[in-house]
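Showing chain A:
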Amino acid sequence: MPSKTHVTATINGEEVEFLCEPHQSLLEVLRETLGLMGAKEGCNNGNCGSCNVILEGRLVNSCLVLAVEIQGKSVTTIEGIATPEGLHPLQQKFIEHAALQCGYCTPGFIVAAKALLDQNPNPSEHEVREWLAGNLCRCTGYDRIVKAVLDAADS
Partner candidate 1 sequence: MTKTMPTIFIPTPLREMTGGKASVVVSASSVREAIQSLEAEFPGIRDRLCEGNHIRPNISVFVDGQVSHLKMREKLSEKSEVHFVIAISGG
Partner candidate 2 sequence: MQSFDYATPKSAEEVATLLAGKNGEAQILAGGTDLLVQLREGRRQAKLVIDIKNIPELTQVTFDPQNGLRIGAAASCFQICSDPNVRQHYPGLVDAVRLIGGVQIQNRASVGGNLCNASPAADSIPALIVHEAVCHITGSNETRTLPVEEFCMAPGKNAMRPGEFLTSIGVPVPQGNFGASYLRFIPRSEMDIAVVGAGASVVLNAEGKQFVSARIALGAVAPTPLLASDAGAFLAGKAVTRENVREAAHRAQAIAQPITDLRGTAEHRRHLCAVLVERAVGKAIERAGGQYAQ
C-alpha cells in the first residue's frame, strides 16, 4: 500500500499541513481530514458543483482534484468566503433573495458566484446562467439564485 504523502497548502489564507493517500480527492481530504464540511458531495464526478472550491484563483470541482495536487497551492472554500467583518455580499444576498431552499447546493453556488464576480464584476443574466450551469440546484429553479448574484454584483 502506498505510503501517505505530506502536503502543505494554503487553505482560506492559512498554511495547512496534512497527510493523505494519493488517491484521495481534495473533497475527501477537506471533509474527512481537515473537517471543512462546507463543500458537499452531490455526485462525486464533476456534474453538480456542490463541492466547488477556488484553487489558485480558479473555480474547480474538488471531487476532481487529487489532494496531493494542491501541494504549495492556495485553496478557498465556502468557509473562507466571509470576512472577519461579516458575511460576503453574495452570502447576504443569497439570504435576502431567498436564493436557497434546502441549502445543500448553496456553498457550491456561492463559491462559483464569487469566482465569477472576481473576474467579471458586472455580469449579464445570461453570463450568470452560463457560469452557473455547472452547479445543479433542484429546489429553486435558479430564479432567485440568478437574481441574488446579479444584485450582489450591483452592490
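Picked so that all candidates are chains of the complex that A comes from, given by their letters.
Going forward, a residue touches a chain if its C-beta (ideal position, glycine included) is under 8 Å from a C-beta of that chain, and two chains touch if they have at least 3 such contacts; residues count from 1.
Every value quoted in this text rests on a predicted model; they were computed, and no experiment measured them.
Q: Pick the candidate touching chain A in this complex: 1 or 2?
A: 2
Q: Considering only the defined contacts, which chain A positions touch candidate 2 in the complex?
A: The contact residues of chain A facing candidate 2 are 1-2, 5, 21-25, 44-47, 49, 52, 55, 58-61, 63-66, 68-69, 71, 112, 115-116, 130-131, 133-135.
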